[in-house]
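Below is a slice of the complex: some chains, not all, each in place.
In order of appearance the chains are A and B, and numbering begins at 1 in each one.
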Amino acid sequence: MGNSFGRLFRVTTFGESHGPAVGVTIDGCPPRLPLDIADVQRELDRRRPGQSTLVSPRREEDRVEILSGVLDGVTLGTPIAMLVRNTDARGKDYGEVAQAYRPSHADFTYQAKYGIRAVAGGGRASARETVGRVAAGAVARAVLAPLGVTIVAWVDEVADVAAAVDGATVTVDDVERTPVRCPDSAAAAAMIARIEAAKKDGDSLGGVIRAVARGVPAGLGEPVFDRLDADLAKAMVSLPAVKGFECGSGFAGARLTGSAHNDPFVPAPGRATKIGTTTNHSGGVQGGISNGEDVTLRIAFKPTATIMRPQQTVNVAGEPTTLTPRGRHDACVLPRAVPIVEAMFALVLADHWLRWRGQCGAP
Amino acid sequence: MGNSFGRLFRVTTFGESHGPAVGVTIDGCPPRLPLDIADVQRELDRRRPGQSTLVSPRREEDRVEILSGVLDGVTLGTPIAMLVRNTDARGKDYGEVAQAYRPSHADFTYQAKYGIRAVAGGGRASARETVGRVAAGAVARAVLAPLGVTIVAWVDEVADVAAAVDGATVTVDDVERTPVRCPDSAAAAAMIARIEAAKKDGDSLGGVIRAVARGVPAGLGEPVFDRLDADLAKAMVSLPAVKGFECGSGFAGARLTGSAHNDPFVPAPGRATKIGTTTNHSGGVQGGISNGEDVTLRIAFKPTATIMRPQQTVNVAGEPTTLTPRGRHDACVLPRAVPIVEAMFALVLADHWLRWRGQCGAP
């Protein structure tokens, strides 16, 4: 269970890392939207391993095939199924993993839950599952395009290196300029150095991704459980390795006084509602509903669990053992996580846009 | 939409702050569970305004009535509906609010979404909505009780004052000892001082709540979208005023290396799985599934939006105006939010327990 996300724009992903394929089905996509498979492929290419020396060398082409729901470049309103074959499955690397639980991986918890697990490549727990999310995210962007919504995410921190950028103006081009996907070139250089050092050291690093959606119309999100920020929190914390989430002022906001934190309303003639705020501690969401300002997030990723060092653990019989490192690893997943964060952001916004239209739209 | 939460143990809340009543319906509660209405009432009493000088003086009795689903103190398996009448609705206080949007409240966004809003008391956007959540949480605890799961939350930070406590041992009694619900008495005293100063100042404060669930069996949570931590993130960020969420190491974990962050597995003879970890940076969740360690969360609350100072804003015509303060306010909502956080924690765990049983349980 739990492999579907969204209420009206609803995606269901499937696939084990080293099984035949991974993919996604989207149910509820509006009809008559232009959808170019090249747009889907481009996002998949951004998350693909092997883009630079910074990330995992697994080299899969990750060619997406659209199986249904699109005809002559236009959506039909029927389910859009997309498939990516697994081609680089090296079953042989995983013998030891079958016998011992890797620390801070999902080997043990899968076994505890299901009483069985696909050992090779981490099975369903592999980040390879996010292929389906990214493909679906490209379709969600097509839903949002007519609204003028744009989404950009970037690596804001790696270990103790933090970027200094104005979130209001960062562009995708700024982000894509460096392999670490940090728009602050000085910080980017320092991040790359940190990652290469960690890699040499057989260790790994975590960090923080920031994400902004611009042009989100006021009125998206539901007041109570399905608040826009709550659904974004779920979307982001559902990603592998995420340990923290902030919207707007986040944990820092908890230290401010109300008089400093409140966002004063002012006339905003250019806005559809004619109303804006002078500050944005709310992160574009008030009472769970978008207010027309940028929706701003920060997401914390722990360091990659796979490291190239011996580690203490237990085997499947529960006896102590030492796991010897082998295979490949991403010393830092954050650069590759950027398009995944953007995809989840797009899924949430597209779904809430359709929800709004369903309940509150024009007759 | 969006007023329901959970998949098998599913709650739906209703009610405006100053309407006739607030309440909740729970669908999917297992049958034959002992449920004492006094247990529900006790949790409601913990979240009620007017418990101390620290919190809002609105004095409602908040007597809960169970309308269905329980007979002679035992659950029937049918929907449990619970009702709390609103008795302290002072419609007269809200004249100005009808004309101007309060900064960082939901007045403007409700208007943008629905084109209409219940002005008095904030309507559905009021924290009074959480009455239903707390009542449902008491039922969720009854579901979890046979498993030996216990949940405790406390105020960990108010503004710049932080508690120093060992999260592994804090008890509900420790928490309830001070009106600010902080188990570190020195910190509690400082928090109280800060809150009283802010109140005198017409200002408000935010802070951080920590929460721990102990005795959670390994295997709860779904691997992909409905990860246990993802559903907890949604649950907590869906609460009014929450801007941040952490599970386990959170944002601090993003600064560690993998070798420092990974939680080594060791034999744990007392545990059902016979396996535990020496550290708990994972916060009890790995790959979205509980591993049998304590599930640990931190939740950031912004300072209360209502302050007793004049504020710049716009009126419903979009023209600049100044809002003059009046009425009552909680200078700091965190003490009252403690039982609400616990309730949401219980709802998520109870739901995932039933989900586990449905998919993986004994035939």
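The rule is short, and it goes like this: a contact is a pair of C-beta atoms (placed from the backbone, for glycine too) under 8 Å apart; a residue touches a chain by one contact, two chains touch by 3 or more.
Just so it is clear, the structure is predicted and the values come from calculations on it, not from any experiment.
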Full count of same-sequence chains in the assembly - 2 placed in this view: 4
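Please note the rule applied: only the chains that are shown with their structure count from here on.
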Distance between chain centroids, defined by C-alpha means - subunit A, subunit B (Å): 26
Interface residues, subunit B side, partner subunit A - complex: 1-5, 7, 13, 101, 103-106, 108-110, 112-115, 124-125, 129, 157, 159-160, 198, 203-208, 218-227, 229-238, 240, 242-251, 253-267, 273-275, 277, 281-283, 285-292, 300-307, 309, 311-314, 318-320, 355-356, 358-360
